[in-house]
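Here's the structure we're looking at; comments come further down.
Presenting chain A:
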Amino acid sequence: MSYIAMTTGFILILIGFYGALTNRNILRMIIAFTVANTGVNLVLVAVGYMRGRTAPILDAAVPVTEAAARIIDPIPQALVLTAIVIGVGVTALMLAFVYKLYATRGSLDISNYTELKW
Partner candidate 1 sequence: MIKRLVVLLLLAGIGAIFMSLLLGYTPDNELNLTARYYAEHTAQDIGAANIVTAIIVTYRGLDTLGEVTVLFLTAAIVGLVLAQGRQQNSQRSQRKLPESGELLQTGSLLLTPLILLLGVYVFVNGHLTPGGGFQGGAILASAILLMLLTDPMRHFSHRLISVLESISGLIFITIGVLGIIYAGGFLDNRILPTGSLGQLFSAGVIPIIYSFIGLKVGAEFSSMLVNLSETEGS
Partner candidate 2 sequence: MEFEWIKIPYSLLTLFIVINFGLLLTALIQKIGARVGRRHGIPIYQNYIDLIKNYAIRSSITHGFMFYLGPVFRLSGGVGLLLFVPTIYGSEMFSNLSFAGDLILALYFVFFGALGMALGAGESGHPHAAIGVSRGLSQMTAAELPFALAVFSVALQYQTLSVTDIVAAQQGGVLNWTLFTNPFAVTAAMFSFLGSMMRPPFDVVLAPQEIPIGPPTEYHSSYLALMQTNRVIFPVAKIVIYMNLFFGGAASWPVFFLKVFLIYMVSVFVGVAFPRFRVEQSIRWFLIWAMPLGILAIVLV
C-alpha cells in the first residue's frame, strides 16, 4: 500500500516537473507544480504509513495504553498538513504574480520574460 502511494507520489512529482519544465505557459507551469506538490504530499504520508494500523486518533477503538502499538506514525501527517498549506500559499502567490505579469505585459509565455539576463 505505502509502496503504491509512494510510487504514485514520485511519478506525480516527475510528471509535475516535466510539465513545469516544458510548458511555456506560466499558468500551466503552476498547475504542474501543484501536481508535483500533491505528489510530494503523497510521498510524505506514505512514508509514515504502517501496515495494519489505524489513524493516530485516540478513541474507544484505540485506547491510550495501546496507542503505541495501534496507530501509525502521526508526524508525517502533521508535516503534510503544513506542507499543503504552504503549498497553497506559494501557489496563490505565483498566481498573483501571473495576474500582475499579465497585466503589465499581456503575455503568459515564460520566454517573453527574459529581459533580465547575463
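To be clear about the criterion, contacts are C-beta pairs under 8 Å (C-beta built on N, C-alpha and C of every residue); 3 or more make two chains touch, one makes a residue touch a chain; residues count from 1.
Basis for inclusion: all candidates are chains of the complex that A comes from, given by their letters.
Predicted model, so just to flag it, every value in this text is computed and none were measured.
J.: Identify which of the numbered candidates 1 or 2 touches chain A in this complex.
T.: 1
J.: For a test of understanding, state which residues of chain A touch candidate 1 in their complex under the given definition.
T.: 2-3, 6-7, 10, 13-14, 17-18, 21-22, 47, 49-51, 55-59, 64, 67-68, 71, 73-75, 77-79, 81-82, 84-86, 88-90, 92-93, 95-97, 99-100, 102-103, 106
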